[in-house]
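Here's the structure we're looking at; comments come further down.
What you see is the complex with one protein chain gone and the rest in place.
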Amino acid sequence: MEISPELYQDMQDAAAPKSRSYVNIPMAFLAGGLICVLGECILNLLTYWGVEQEAAGSWTSVILVFLSALLTGLGWYERIAKHAGAGTLVPITGFANGVTSSAIEARTEGWILGVGSKIFTIAGPVILYGTAASVVYGIMLMLFGMFL
Amino acid sequence: MAQALARGVLRLTQPVYAAAFAAVAGKKEGEGPMGQCFDRVEPDSHFGQESWEQAESRMQQETIYRAMEKAGAQPEQIDLILAGDLINQCTSSTYSLRPFAIPFLGLFGACSTMAEGIVTGSLLLEAGAGNRAVAATSSHFSTAERQFRYPLSYGGQRPPTAQWTCTASGAVVLDKETTDAPRIQGVCIGKITDLGVCDANNMGAAMAPAAADTLTRWFRGTGTPPEAYDAIVTGDLGEIGGKLLLDLMMKQGYEIHSRYHDCGVLMFDGDRQDTHAGGSGCGCGGSLLCGHFLPKMQSGGIRRMLFLATGALMSPMLVQQGESIPGIAHLVEFVCGEE
Partner (left out) sequence: MLEYIWAFLIGGGICAVGQVLIDYTKLTPARILTGYVVAGVLISALGLYQPLIDFAGGGATVPLTGFGHLLAEGIRKSVEEKGWLGVFSGGLTASAAGITAAMLFGLAASAIFKPKDK
């Protein structure tokens, strides 16, 4: 074959259909926005019922995570996500979907090496690097505190 | 013995026939435009089993049973079986063959396995390894998705270049003695071809150069022009890979457009079934060869056909290491009736 990888890349670019961003981006905006509004509703409802502000924030996360796990188990989350894209990926419900779908999928390999070790296949990096970044921030706070 | 016309381009000097063939597919494949051609469409994607891996084995096993039944052969009358699939260690095939007790060679050629099995089987039969062999393969959407991509209920979005792994299986009984069946007249063994495609969501593009290489070597080695064939069929290049193959062949000076078909494009109705660039997987080309093209040869609709099964030899580990995806394509020349 006398085709160079560079030329082939150009051929591919010409042959491949583009993502339909004019649909995808508005859909992500809509779905993501609605999930955030749902979060805001839950938060306001909880504070209205007298739950203290910070606790209400944590409860909101727990409830959203629960809803996401339920929809994932029923196989609905994936069906919505097909259209919503980043709109269902970026909210905390997307994180819960990553955890739940990995857990359900690994069930056939048992509780320990299946569910136990594979539950964080997708969400693990988020926790690891989020925590690591926060520790770096903590170290900087400590150092600034010592020298300033 | 087969006669080598060029490196890897072989002509069989004694006929080997595709005596019987069977195809089994899943629900989505059954709902597609080719749904009527399968011997059986199973609505339960678990095939009555506990895990997806067991389901795929079950499907392949049933396909082999059906092919042997059509050939009127018992397992003990089969001298050799060649099978492979996409799953690590080729477990779909090994577990499917567990009850048969037939001498077995496992193959890995990713989605090129159907052709690889027919190539190897017909060469072995011709060389005197026996009278009857089976070549079989399968793929299952859920086993492939688990192994190569994300959990099934994970909400990822598939890019427009992605292909849909078919839940399907095909099996061919190769026989030296039947006469009124499509005959395997020549084969071309593919070379690993890699033009640097790293995108695991664009398999068609990764495989097209291999298909073009094999096809070009065949035309040059045998001296036959594309016009000699009623159909040139690829296994699972899909919309994008198919387009790239036609482009690449044009650059080599061969126009194959008017006789070209791709099983990945035929398998689904992309708009209605949301399969993006088309079907893929060993079972895609395997099931349509056995369910559609070979029966069509038998009924006289096609006289001479080239079947190329293309494989993207993708390993998630090597892709994570930044490597590109090597492709391969094996070719089988089928002829029906007198020369």
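Per-chain numbering from 1; labels A and B assigned in written order.
Quick note on the criterion: contacts are C-beta pairs under 8 Å (C-beta built on N, C-alpha and C of every residue); 3 or more make two chains touch, one makes a residue touch a chain.
Because the structure is predicted, anything quoted here is derived from the model rather than measured.
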Omitted-chain contact residue, chosen from B:P151, B:G270 or B:G311: B:P151
For chain B, residues in touch with the removed chain: 26, 45-46, 52, 141-142, 150-153, 156-157, 199
Contact set of chain A toward the excluded chain (per top definition): 19, 21, 24-43, 57-62, 64-66, 69-70, 72-75, 78, 85-87, 89-96, 98-100, 102-108, 115, 119, 122-123, 125-127, 129-131, 133-135, 137-142, 145
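Everything below uses one rule, namely that only the chains that are shown with their structure count from here on.
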Distance between chain centroids, defined by C-alpha means - chain A, chain B (Å): 37
Touch list for chain B against partner chain A, complex: 50-53, 146, 150-161, 193, 195-197, 202, 205, 209, 212-213, 216, 239-240, 243-244, 247-248, 251, 274, 277
Chain A to chain B touching residues, read off their complex: 1-3, 5, 8-9, 11-12, 15-20, 24, 72-73, 75, 77-78, 80-82, 84-85, 88-89, 94, 97-98, 100-102, 104-106, 108, 121-122
